[in-house]
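Shown below is the structure under consideration.
Left out: one protein chain. Kept in place: all the others.
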Amino acid sequence: MSTAAATHEHHDHHPTGIMRWLTTTNHKDIGTLYLVFSLTMFLVGGSMALVIRAELFQPGLQLVDPGFFNQMTTMHALIMVFGAIMPAFVGLANWMVPLMIGAPDMALPRLNNWSFWILPMAFSLLGMTLLFPSGAPAAGWTMYPPLVLQTGDAFPFLIFAVHLMGISSVLGAINIIVTIMNMRAPGMGLLKMPLFVWTWLITAYLLILVMPVLAGAVTMLLTDKYFGTSFFQAAGGGDPVMFQHIFWFFGHPEVYIMILPAFGVVSQVIPTFARKPLFGYDSMVYATASIAFLSFIVWAHHMFTVGMPLAGQLFFMFSTMLIAVPTGVKVFNWVATMWKGSMTFETPMLFALAFVFLFTIGGFSGLMLAIAPADLQYHDTYFVVAHFHYVLVPGAAFGIMAAVYYWLPKWTGHMYNEKLGKLHFWLSAISVNVTFFPQHFVGLAGMPRRIPDYSTQFADFNMISSVGAFVFGFSQLLFVYVIWSCARGGQKATDQVWEGAEGLEWTVPSPAPHHTFDTPPVIR
Amino acid sequence: MSNNRIRKLVAALAAALPALVFAPLAKADWAVNMPKGVTAISQEVYGLHMLIFIVCCIIAVVVFGAMIYSLLRHRKSLGAEPAKFSHSTKAEIVWTIIPILILVGMAVPAADTLIRMEDTRGSDMSIKVTAYQWKWRYDYIDEGFGFFSSLAPEHNRARQLDSGIDPATIPNYLLEVDHPLVVPVGAKVRLLLTASDVIHAWWVPDFGGKKDAIPGFVNEFWFKPETPGIYRGQCAELCGRDHGFMPVVVHVLPEDEYQAWLGDQTAGLTFQDAAMTEETVAMVPATATTAVEEVTVEWNMDYAMATGEKLYNANCGACHQINGAGMPPTFPAIAGSPVATGDVAAHVDVAVNGRPGTAMAAFGPQLSDEDLAAIVTYQRNAFGNDTGDLVTPDQIAAAR
Partner (left out) sequence: MAQSQAYYVPHGSNWPIVGAVGLFLLMLGLSTTLNGLGFGPVLAWTGVAVVVVMLVGWFSTVIGESEGGTYNQQVDRSFRMGMTWFIISEVMFFAAFFGALFYARQMAVPWLGGESNNFFTNLLLYPGYENTWPTNGPGAIGGEYEPMAALGLPALNTAILLSSGVTITIAHHALKDNNRSVLNWGLFATFMLGFLFVTLQAYEYHHAYEAMNLKLSTGIYGSTFFMLTGFHGLHVTLGATMLVVIWVRCLKGHFTPNHHFGFEGVAWYWHFVDVVWLGLYIFVYWL
């Protein structure tokens, strides 16, 4: 295998300072931009979650007005979903996909820069609504009409911000697909690609197929509010529930968009630290593809209470339950990969293991929600909140953290502080359970979601949950510190970094030079 | 971290987790599970819930057990050599087929229950439920009367930001209404749910489920309570600012008591309601736009202002605030409002027809001519508006 990347500094006339970052077309720079942006948004969105948890610390209204509470819930979710989780994965793809398939860069480097810079624009648009006298959007991230149509001045900002996020995601996804399909080094057959690349390829297809649908849905909201259309108004022959169908046709694939790349990361990390090849590579690929396919025909499991005809409810219940099968295949394959391995437990591995445990717990509650008659009880309670935070926080977010610890030495050329990394892990892993596990209980006991105040019977668990949230939140400052200090210096990382690591990315120097694989590597 | 320490940590965690989970179970008043409920359906749903839960627990024990075993035994520090295998078609077929079988085993009883839940035929009575921001209206369509049901006043006071009232001192905090829904025990009650403004959802956990109330559509939901009692729930679909403050309370009465209650309603007397306070009693003849004969009083300023204040506080105060200051800019102030101090007809128009596209609902369909006349009069004369206008019910009727 060729050691790629004799560094070609000669043809680089890089602008420096801010202009470098504004105009860069380098996949590593853009990856870094995405990751830094995402971390910032994670802190901002997390701070909003802390406002929510602070108000819910005890019954009665102590801190915020109910209207503002709803703004926090809405903005928290929008920022976390579109600002933190999705861009983090795009950043990882930018950094790693070219390195993993032996490409000199992303296929469309200028477009790549554009996809990124649209994002801060979108979030400025959305974020500025917090300063409006009539406040930010407050109808939930699901934006159901007619409620969302009561939004004040923030309404068009919300719609156009969502449009921009959509444009950014679609352009990013196109770039990733083209890179994977057209830029692989000779010999890198499709079924030789690392799983992270595979999961991202499939995620990118999902993005292209559903983001435009969301754009269409919010466009109809816009015309309903300002141009007199009747899409979501029964008097004119429309139906408010129609929005929910269109939204969830986007929304359900969207939740897999947030988990598939994490599956990919975990499928890279576990074999490395188990020093054993990934079990069932092919079935992992097929399972990912099946999950993606199924995700298009299950959307109405979010809508069991809207009064769908019985046949519809039965169909969506069955199809949703089916998703447990390919997901189970993945979980079993990970366990089989560890089985009879030779494991060590560095921070990336710890996060990957916690991912497998806790995502599975989130998956189980998902399966419970899929049972339509039971969902009529669970729906819109904290049981749902517990479910999706289990799959999103120790799921998607832990996947991202595993990836960051795993590849940080490759990015910076330094080993991060393993002690602090482990501390970050244990604090996060424990507090995330303290935060979200009790939410199952209050949910089952009858506490609805999206409420700023609750009956006294729910007080104890909410208090525990709030304490957990603050511990979890502040542990993330440790994460920031570990990353920052690793970027600044530290023990020099080797090229391979991890003893069991395999793949092209570990053949280039650490830190990976600005340009890699200008001449394609040869694959066995 | 050394091996030993890790092992100790794992052991400590393993001991702590069940403690964390089960300690609460020991304390009886901490609800941690779905209520069994008081209808056949709710008990079936509870059974389903426990079934899936236990199945998931068993799978978890198997999967996590294998994983934990591997984590403990197959570690480098114990000198484990990595095996080389990377697939096994047989294993993969097994762990595809078994989950499918388990899922089928769950799907069958679930489908069975669902089919029965959707069967609204043969109901004994129908009640039309209309959701408003942020209250419910119940219309007994067979008997021809109806009333509004909103958060009980003392709860409403306590839940204000910095009210200084400790929620713990209020029984059933946030789960009490001024006028509960009343139904007889053992009857199959069919609800016909709709909404006037945005989507809400009607939910009483003890009745085994919830259903959305959607503007412009009517959804059906039914329950057949087996035990008399008071059952509480809440609106379960985000419906704006006060979504957290529109509880559902149902009194299930023995047949004879129900008949007596019904008699009172249709005879035009006030509600038999344990939770009613002085204040709500005073409001009853007005808010209850029932088939009740209104006591005719002479329409004068004092009367209009007195009833107007109570009605204003109950119907408009959530948004425009009791002191009339509103919460600008979303909810404009009534104090000094150009509308409330300007043209009477324009003011009446806003109150009766609302402002489409905003939270300002049309109150015409919700309140009687007298009520609205009183409210508008109050708005025009309270909070320093002092216009001196006395609005009459006829003016309201003309604006409808």
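Note that the chains are named A and B in the order they appear, and that numbering of residues resets to 1 at the start of each chain.
Going forward, a residue touches a chain if its C-beta (ideal position, glycine included) is under 8 Å from a C-beta of that chain, and two chains touch if they have at least 3 such contacts.
Owing to the predicted nature of the structure, the values given are computational and were not obtained by experimental measurement.
Contacts of the undisplayed chain with visible chains (whole complex): A, B. The hidden chain makes contact, of the residues B:50, B:192, B:230 or B:362, with B:192. Although one chain is not drawn, the whole complex shows that of A:62, A:142 or A:229 it is A:229 that touches it. In the complete complex, the residue from A:42, A:68, A:144 or A:249 that touches the missing chain is A:249.
Across the entire complex, the residue among A:108, A:136, A:278 or A:429 in touch with the chain not shown is A:108. Residues of chain A in touch with the missing chain: 11-15, 20, 22-26, 103-105, 107-111, 113-114, 117-118, 120-121, 124-125, 153, 155-157, 160-161, 163-164, 167, 170, 173-175, 177-178, 181-183, 186, 208-213, 215-217, 219-220, 223, 226-231, 233-239, 242, 245-246, 249, 307, 309-310, 515, 518-520.
Interface residues of chain B with the unshown chain, by the touch rule above, are 118, 128, 192, 194, 216-218, 220.
The rule is simple: only the chains that are shown with their structure count from here on.
The geometric centre of chain A is 32 Å away from that of chain B, both derived from CA atoms. If you check the complex, the residues on chain A that touch chain B are 59-62, 64-67, 70, 133-135, 138-140, 144, 146-147, 149-150, 152, 225, 233-235, 239-241, 274-283, 305-307, 310, 313-314, 317-318, 321-322, 324-325, 328-329, 331-332, 335-336, 338-345, 353, 356-357, 360-361, 364, 367-368, 371-374, 376-377, 379-381, 422, 426, 437, 441, 444-446, 448, 450-457, 460-461.
Only residues 1, 6, 9, 20-21, 24, 29-35, 44-45, 48-49, 52-53, 56, 59-60, 63-64, 66-67, 70-71, 74-77, 80-88, 91-92, 95-96, 99-100, 103, 106-107, 110-111, 113-115, 117-118, 158-163, 165-168, 172-175, 197-199, 201, 203, 205, 208-212, 214-217, 219-220, 233-245, 327-330, 357-359 of chain B touch chain A when the two sit together in their complex.
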